[in-house]
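Every protein chain of the complex appears in place save one, which is left out.
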Amino acid sequence: MKSFVFPEFEIIRDEEKCGQCRGCERQCAFGTHTYDPVADRLISDNYKCVGCQRCVIFCPKDAIVVRPTQSFYRPNASWSREKLEDLKKQAETGGVILTGCGTDKQFRIYWDHIVLNASQVTNPSIDPLREPMELRTFLGAKPDLMDISAKDGDVEIKTSLSPNLMVETPILFSAMSYGAISYNAFRSLATAACKSGTYFNTGEGGLPQEMRDEFGRCAIVQVASGRFGIDAEYLNCAQAVEIKVGQGAKPGIGGHLPGEKVSAAVAQTRMIPMGTDAISPAPHHDIYSIEDLSMLIFALKEATNYEKPISVKIAAVHNFAAIASGIVRAGADIIAIDGLRGGTGAAPKAIRDNVGIPIELAISSLDRRLRNEGIRNRCSIIAAGGIRCSSDVIKAIALGADAVYIGSAALIAMGCTLCQKCYTGKCNWGICTQDPRLSGRLNVDIASQRLSNLITAWSHEISEMLGGMGINALESLRGNRDHLRGVGLYEWELDVLGIKGAGE
Amino acid sequence: MPRIRRELYNKEICACSIFGAMNRDSERFTGAGVMKAIANMHVRGNGLGGGFAAYGIYPQYEDYYAFHLMFTGRSVAAKLSAKKELDAFLCQKFDVVYDEEIPHGDEATVSDPPLVWRYFVLPKKQGEDSLLSDEDYIVSNVMLVNTRIENANVFSSGKNMGCFKGVGYPEDIGVYFMLDKLYSAYAWTAHGRFPTNTQAWWGGAHPFGLLDTTIVHNGEISSYGTNRWYLEMYGYACTLQTDTEVIAYAADLLMRRQKLPIEIVAKILAPPIWNAIDQMNETEKKLLTTLRMVYAPLLMNGPFAIIIGQTGRMIGLTDRIRLRPITAATRGEMFYLSSEEASIRLISPQLDRVWTPNGGEPVVGELNSMRKVLQ
Partner (left out) sequence: MVRAATSQSSLKPDQVEEGKDALIDATDLQTKELNGRLRDLMLTGVKKVNIINVYGQRYIGTRLYTPEHLKMEIEIFGTPGNDLAAFLYGHKITVHGNAQDGVGNTMDTGEIIVKGRAGDVLAFSMRGGEIYVRDNCGYRTALHMKEYEDKRPVLVVGGRSQDFLGEYMAGGIVILLDLHDQTHEANFIGSGMHGGVIYLRGSVERSQVGGQVDISPLNDADRAVLDQYVSKFVEHFPEIDKSREEILNSQFVRLTPKSKRPYGNLYAY
């Protein structure tokens, strides 16, 4: 069937600069550039280009420009080019439109409407370069009261504490499974996490055997609906176990790792035949109700001898605060909420762009709900879903989160340009692919260095902003909405966020 | 122009444990066993709701409707004021033969109990109301009380049966109302709740009752918004902010008002999927297609396991794809339903038959005496 769809990107090659080194041909796994030996020039096929910019960055002569094509349909406010062309694709194939990364649609970005405070005169700002600035935080359940006896100088803590994760900075690497991302990318995240005093999350792909000894100490392992790679050793080698109930990019549906990404190594870690689709069903089939989730939480506590905090990751959807409250009561130590703009390796576009709520509203709503019920200290909240910069992190904490997970941001640090073609397995940056030819391009030392740099840079900026607010310990900002004001927001939004308007 | 009220169906999520026990020879037994059984499933709840329904407990008043009322309110004065208003209303609309506070102990761990009272009444129909059947009269007045009289809630309104419920673990509610000491019933249902709203209130616990139909429910009705608007068209007021309400009202509408047998009602609430229907013979196919077409808004979607109690009958039903567990068992004349088998074994270590019913297929236990009448 002839396709009626225009190419999304066009390649403009400066023929004078191009030295016919064929580097672009080698860089592109989509086969966009081919060398024509007769004419001695590179020919580019616009239809194949996904706009990942790899060839542009790596052209030694700076000879290539790749840019989105303009739409030449008659302008139509309702029928955008994307709507038109997705429809045509479906008419051609009868299939579900697949995509990757987080939603790119115009939903209000509340981070950009929130401003921070700074101290002046009455409360001095603190200088982070010379004065201590503490970002360390503990993730897990805290007891309501402590029973401490102090006798003759001997202090005894009688209350036994629930296990907690200690992080040096409130930025953790979000769950991205080995299988969705390459081994090198996965290992880079683990290396950087250990180096920077934070944690990485294995996602639902398991943790390869050879990584457990070295990286278990900064790993959060996931138990997802597909139960891939889960055995008692996997659970016990890590520092926390996370039950994945949902994720922001695709709430309510399962995951689907296409067979071409299930290489021999992925198959071994996930314990399924090579080349099979790795299907994570929508629900955990042993969780159909809140008491079932409680059952799984305690099953994992039993399996880890009550030594690890158990986290539950849910997507932020309409009624989620009530659900989250139930999850806390069900015994979870940490709740990870993933908002509308969360990323993914593969999701139907319809779900990615239409299901879920923005994380900013979710954090406030959840924090308030748990406080109203008097159970806020029974869990920590980790927020995720399109955190882009350090100011987003600090606003998240001020709204009530204990820490954030970064996914897309981490991938971007490693080279990702959000071309949204992760599901093809042909990531030219070596990140979302199992093709060794491609993943070999991602050098673990360099990529992990980029990630550590990111954490360092953001942590420093957070310290600056904290100091500016007159705070020298992160715990004093958590849920402290007094330090936030809204600009350009409706009243109901201010209400949900729980912040005043600027000037009030 | 007033702002259009946004469609905010505020409902709680409810997950839990359910249990039922019935003696088909009509022999009555105390609540002790059922309390023990539901306590065994303690971890399925979180102490924010528990309750029981008991059938055959008021033989000396078996011809009267037994209204169980709770008067909530922050202060004793508020509770008494609600009672005063209710009493006035009741005397107007009913002949009250006898009333008293429902006895309770002190030593249980229940939180903030309301004033709980029972009235044995007969309808006193006047004017247009004389055209209504007794039962319709009761239902409409129960809805009136629950929507109009603040802090008063009728939570049980059948003959020779009653609900006992509140905020606390079910075994504690049982102790509070002394169900093991004061009452003998031929059928008991019980429920332990795991709601997700700490402002749990006594009226929100299960069972939900209307006339002699009671429901205990484990799960979440994802079709609640749809079910609710349909039932509201028929005069049911969904005031209790819990999805279980719609099951109780649907059962009342279909079984009492429309007199449909339970096998048909099950096929409305939990119909087979279209693929299966298309494979059936013509008669069945026509019946099921019609039911699904007409009663589409009553399809209960989402995981559920329910026990419906009625005079002389106990029915267990799960959703079409059995997302919630239910185990049925028999031992002699005893018939049991439970979320977990272990609870049945605890009170009856020997069982004749144990099975897990199919999704969407009701398990019906009936008193032997009733069956003879029907035949």
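The chains carry the letters A and B, assigned in the order they are written, with residues numbered from 1 in each.
Convention: a residue touches a chain if its C-beta (ideal position, glycine included) is under 8 Å from a C-beta of that chain, and two chains touch if they have at least 3 such contacts.
Owing to the predicted nature of the structure, the values given are computational and were not obtained by experimental measurement.
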Touching residue (missing chain; options A:Ala267, A:Leu418, A:Val444 or A:Ala473): A:Ala267
I'm checking contacts with the chain that's been left out. Which of A:Cys18, A:Leu84, A:Ile279 or A:Ala502 qualifies? A:Ile279
Missing-chain contacts mapped onto chain B: 40-41, 43, 276, 279, 321-322, 325, 327, 340-343, 345-346, 354-356, 358-359
Mind pulling the chain A residues that touch the left-out chain? 89-90, 92-98, 143-145, 147, 159-160, 162, 223, 226-228, 230-233, 235-236, 256, 258-259, 267-268, 270-273, 275-277, 279, 281, 285-286, 295-296, 298-300, 302-303, 305-306, 348, 378, 423-424
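As a working rule, only the chains that are shown with their structure count from here on.
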CA centre of chain A versus CA centre of chain B: separation in Å? 45
The answer for chain A against chain B in the complex is residues 288-292, 294-295, 298, 319, 322-323, 325-326, 329-330, 372-375
Can you tell me which positions in chain B touch chain A when the two form their complex? 12-13, 15-17, 43-46, 194-198, 218-220, 303, 323-324
